[in-house]
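For subunit A:
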Amino acid sequence: MALSLHINGVQLERGGRSLFPPLTVSTGAGTLLYVRGANGAGKTTLLRALAGLASPSAGEVAWRQDGNPTTAAAATTFVGHANAMNDALSVIENLSYATSLAGQIYRPVLVGAALEQLGVFNLALRRVGTLSQGQRKRASLARLLLREQPGARAWLLDEPFVALDVDTQKMLEQLIAQELKAGAIVVLTSHQDFAIDSAKTTEVLL
Partner candidate 1 sequence: MIWESWSAFWDMGGRGFFVWGSYGALLIAIVAELMALRSARKKALESVVELKRLP
Partner candidate 2 sequence: MARTEQQSNDRFQGRWFWRYASPAAFYPVAGRIEKLSWALAAILAIVGLYIGFFRAPTDAQQGEVYRVIYIHVPAAWMAMIIYLAMAFWAATGLVLGTRLSFMMSHALAPTGAIMAVIALWTGALWGRPTWGTYWVWDARLTSTLILFFLYVGYIALAAAFDDKKKGDRASALIALVGAVNVPIIYFSVNWWNTLHQGSSVRPGSSSMASIMLTAMLIMTFAFWAYCVAAAMHRLRTQIIEREAETKWVKELVK
């Protein structure tokens, strides 16, 4: 049950220009990969490439499960700037959609526990359109906790602390630390300072 990520000479383009020189990084289970860089350096694009949502112009991104190649779709959960929730549907409906697409069986108990952990259990049946930005963000983070078992998926977090209050940020930091202990890989971009207790942190400066 060990996940590993191999970024091999990856280059990404935006508008026909390369964003950064070829990037080569390999990480294994329990690593926090902290992607840093100025605005427009290509952090989000890199995360999207890791999630399989963008294709590199050169090089390749490889995910391995116990040494065997696996797809980004099976190995990762990506939480980006947008919340991936439809305003007209309830939190539960949105999460059930997300889990089904991620190829998991939707278990209400699991969803309940995830929402509970993020402190938004009482919002489960509310339409997303009626929630505040912070509440939406928390609800969308619940997607991370719907994996098969702790540590089973890599988390790709693009600016996860935006719109979160201090307490929620602390809680998220703890969740990330726990997930890392369970053997996950967490890739993270952030403009805010954070304190995550991790055995191994790799910094990537774009």
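Following the convention adopted for this analysis, a contact is a pair of C-beta atoms (placed from the backbone, for glycine too) under 8 Å apart; a residue touches a chain by one contact, two chains touch by 3 or more; residues count from 1.
A word on the picks: all candidates are chains of the complex that A comes from, given by their letters.
All values reported here derive from a predicted model rather than from experimental measurement.
This complex pairs subunit A in touch with one listed candidate out of 1 or 2: 2. For subunit A in complex with candidate 2, the residues that touch the partner chain are 13-16, 55, 57-58.
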